[in-house]
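Here is chain A:
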Amino acid sequence: MSTIEIVALVLGACTIASGLMVVLSMHPVRSVLYLILTFFLISANYILLNAQFLAIVNIVVYAGAIMVLFLFVLMLLNLSRDNEPRASSVMKLAASLAAGVLVIVLVAALKDATFLPAAEAAQGNNQGLVENLGQLLFTKYVLPFEVSSVLFIAAMVGAVLLSKKEKQIID
Partner candidate 1 sequence: MELLIIPFVFALVAMIIPQKAVRGYALIGALISVVAGIVHAAGYSPSADFVSLMPECSERFFLNYGYDGIGLVMVLLTNVITFLILLSNYDNEAIASSKKFTALVFFMQFALLGVFLSLDGLLFYIFWELSLIPVFLIFLWFGAKGKKRALLQFFIYTFVGSLAMLFSLIYIRSLAPSFSIEDLVAVQLTTVSGLWVFGGFFIAFAVKIPLFPFHTWQPETYTKSPMAGTMLLGALMLKMALFGMIRWMIPLAPEALHCMTNVILLMGTIGVIYAAILAIRQNDIKTLFAYASVSHVGLIAAGIIVLSLDALTGAMVQIVNHSFVAVGLFLAADIIERRVGNRNLLELGGIATQAPKFAFWFAVIIFAGVSVPLTSGFIGEFLLIKGIYGYNWIFGVLTGTTLILACVYSFRAYQLSMFGPSKQFDFPDLTWAEWLSFFIIGIVVVFLGVYPQCLIDMVEPSLQKLIEIVTIK
Partner candidate 2 sequence: MVLATMLESGVSLEFYIILSTILFTIGVLGVLIRRNAIIILMCVELMLNAVNLLMAAFSTYHGTGDAQVFVFFIMVVAAAEATVGLSILVLLYRNRKTVDVGMFNKLKG
């Protein structure tokens, strides 16, 4: 077993553990923090996968922006208390069962998977670098890129629509 494997395994285990803690910790803020940790660990995985830019973006966008937003809302709504009602035990059992079976069947499906021949993992395999991605994004995928801006506008309009306090309600 090579070093890399060990690193990968440990990293994987940590990621999973951290992810589990997100779900299992009962305090919302703690969940958020575990999630941020998970994001960091995933970023580490990205680096391991030679997707350096992705790793950075992941931290910036998720851990930096999205999770802060979550925390913000959590604080705003004053929900940072450990008073979340527990799911019913039936639900818990069913959920664990479903999740367990899901993993098992997915892994079972993977059992006899055949893969396309891997790409030449040449030394110059550096598509994960920012210039390559930028190249792709602004030439080949410029249309989806533009379309995603539509998505953002829509989301923005929607968010404004929903969050704005109605005058009538205030009155």
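Per the selection procedure, all candidates are chains of the complex that A comes from, given by their letters.
Quick note on the criterion: contacts are C-beta pairs under 8 Å (C-beta built on N, C-alpha and C of every residue); 3 or more make two chains touch, one makes a residue touch a chain; residues count from 1.
Fair warning: this is a prediction, and the values are worked out from it, not measured in the lab.
Taking any copy into account, the candidate from 1 or 2 that touches chain A in the complex is 2. Residues 1-2, 4-5, 8-9, 12, 15-16, 19-20, 22-23, 28, 31-32, 35, 38-39, 42, 45-51, 53-54, 57-58, 61-62, 65-66, 69-70, 73-74, 76-77, 79, 84-87, 91-92, 94-96, 98-99, 102-103, 106-107, 110, 113, 115-116, 118-121, 123, 125-128, 132-133, 136-137, 141, 144, 148, 151-152, 154-156, 158-159, 162-163, 165 of chain A touch candidate 2 in their complex.
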